[in-house]
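A single protein chain has been omitted from the complex, and every remaining protein chain is retained in its original position.
The block that comes next holds chain A.
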Amino acid sequence: MAALDTNPQGMTVSDEVAIEIKNMNKWFGSFHVLRDIDLTVQRGERIVICGPSGSGKSTLIRCINALEEHQQGSIVVDGTPLSSDLKNIDKIRSEVGMCFQHFNLFPHLTILENCTLAPIWVRKTPKREAEETAMYFLEKVRIPEQADKYPGQLSGGQQQRVAIARSLCMRPRVMLFDEPTSALDPEMIKEVLDTMIQLAEEGMTMLCVTHEMGFARQVANRVIFMDAGQIVEQNEPEAFFNNPQNDRTKLFLSQILGH
């Protein structure tokens, strides 16, 4: 195990590399959506990515588990290079959990089946064991009593917590969050954020696209600001919020923190 350093919140970060993105470029047709992205994520790091809409932040994290294809540069996740090799892609996807803005639970399966499906079929876990794991994580997100219901019977906040539990059942080494609270009523945002904070405290490597700046201050050890497909600024949260350097960052922060 590599050396550990301790950040202000008392959470540990190792110098082992979890994700390494080098010189990555992506186009949608002729639109240059990601430009020369360089990003290295250490194991245990919690990174918040923010920026105006259309700045490419969702596209960036969707490239990490190959939901979007990048055209130039390299992405290495946990030592596995992301190429067009389907075997590598499926391996990376099973190691990287993802939470979506609209939860994307499977509506025809119960909560428990949602959580056990991938472990059973991808990891070949026996059904009993997969169900025990699922109940463990459902308890962790505090909704074990909903296990036999269908997603349509749950509130948005509950659905998002199930989605988090579903990803955790694969025992991922990295979690990606794509605006996990943007589709939720204000009253439900907190329950989802609490779950994410708990996850961060346990040392999960996390990349979150979010506009929840309170969350960023509390758990992130790095905040990345993107604009027009580029990483414009990145820093520790305190420095990022209190002393932004780039004019674009200052404008963005003044707009979202203005009230």
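General remarks:
Operating definition for what follows: a residue touches a chain if its C-beta (ideal position, glycine included) is under 8 Å from a C-beta of that chain, and two chains touch if they have at least 3 such contacts; residues count from 1.
In this text, contacts and distances are computed from a predicted model.
Only one chain is not pictured, and the protein name UniProt records for it, out of "Ion-translocating oxidoreductase complex subunit A", "Phenylacetate-CoA oxygenase subunit PaaC", "Phosphonate C-P lyase system protein PhnH" or "Inner membrane amino-acid ABC transporter permease protein YhdY", is "Inner membrane amino-acid ABC transporter permease protein YhdY". Touching the chain that is not shown, out of A:N23, A:T40, A:S74 or A:Q153: A:Q153 (per the contact rule at the top). Note on the undisplayed chain: of the listed residues A:K22, A:R35, A:H102 or A:K140, the one touching it is A:H102.
Within the complete assembly, A:L67 is the residue of A:V17, A:L67 or A:A228 that touches the hidden chain.
By the touch criterion stated above, the residues of chain A touching the omitted chain are 65-67, 86, 90-91, 93-94, 96-98, 100, 102, 104-108, 117-118, 121-122, 124, 150, 152-153, 166-167, 170.
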